[in-house]
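As you look at this complex, bear in mind that one protein chain is not there, while each of the others sits in place.
Presenting chain A:
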Amino acid sequence: MRAPLRHERRDLSYVAISRIDELRRLDILDREISIGACVTHAEVARSLGALPECRALAQAAANSANPAVRNVATIGGNLCASAFAAADLVPALLCLDAELEIEGAKGSERMTVKRFLEVRTDIEPDRLVRRVIVPRTTRRSVHIRLPLRKAGDYPVAIVSLAATLNPAGVVESARVAVGSVEPVARRWEQLETNLVGQSLDPRRATEQAERFCADFLGREGVEAPGWYRVKVLPSLVRRAVLALQEQS
């Protein structure tokens, strides 16, 4: 729809799927949450806001773009927009170990979000993301984004963090996902490994993030240079750990 504005040709065809009721369903089940591809950001934020283990996803949905966009932008669209590096829901879903169900003439297939991001530009047009499945566990999670304006802007960098703590406060498992820094969001496995087995400590986490952040190659953009996106990562990690401590 924006092609004429950019002096580009429109795609030959456009298939609207927003009236398929099943794709608009969001079901909170005992062991998982099932979110249809056409569920909007506003609906994700409304439905999941009260679930502590999904806070990263609810925060991502509640703060992305602006209210009138959140009422039309969908979770499936956010995942499938391969040219959009600053998608908020993608790192949140990565840190929550979410999976996708993809439907096609030859049957359905389930894959992790990580795998989907690797193959999404090669997926044939006869297949459709049907739903997103988020497992329910005892983890806590948080989504920290840095827009250049306070809100209503694309984030320069995103850190989504999910962790499970034992009763003594020691991290049993950790997932860190970084968005908007590189062209495609990804997990920060080196940092995850170093968070496990320790208690949550913002200072130590920041130091570790500083040590490992050379692992990222920031993308250049009109709103921020690549080096800046990487430079802010340790601060975002600190904010994420602090926010997670407040939740625990």
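Please note the rule applied: a contact is a pair of C-beta atoms (placed from the backbone, for glycine too) under 8 Å apart; a residue touches a chain by one contact, two chains touch by 3 or more; residues count from 1.
Criterion: contacts and distances are computed from a predicted model.
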| item | value |
| --- | --- |
| From "(2Fe-2S)-binding protein", "Xylose transport system permease protein XylH", "4-azaleucine resistance probable transporter AzlC" or "LutB/LldF family L-lactate oxidation iron-sulfur protein", the hidden chain's UniProt protein name | "(2Fe-2S)-binding protein" |
| Candidates A:A42, A:A58 or A:L200 - the one touching the absent chain | A:A42 |
| Of A:S18, A:S82 or A:Q247, the one touching the omitted chain in the full complex | A:S18 |
| Missing-chain contacts mapped onto chain A | 1-2, 5, 10, 14, 16, 18-19, 42, 65-69, 71-72, 149-153 |
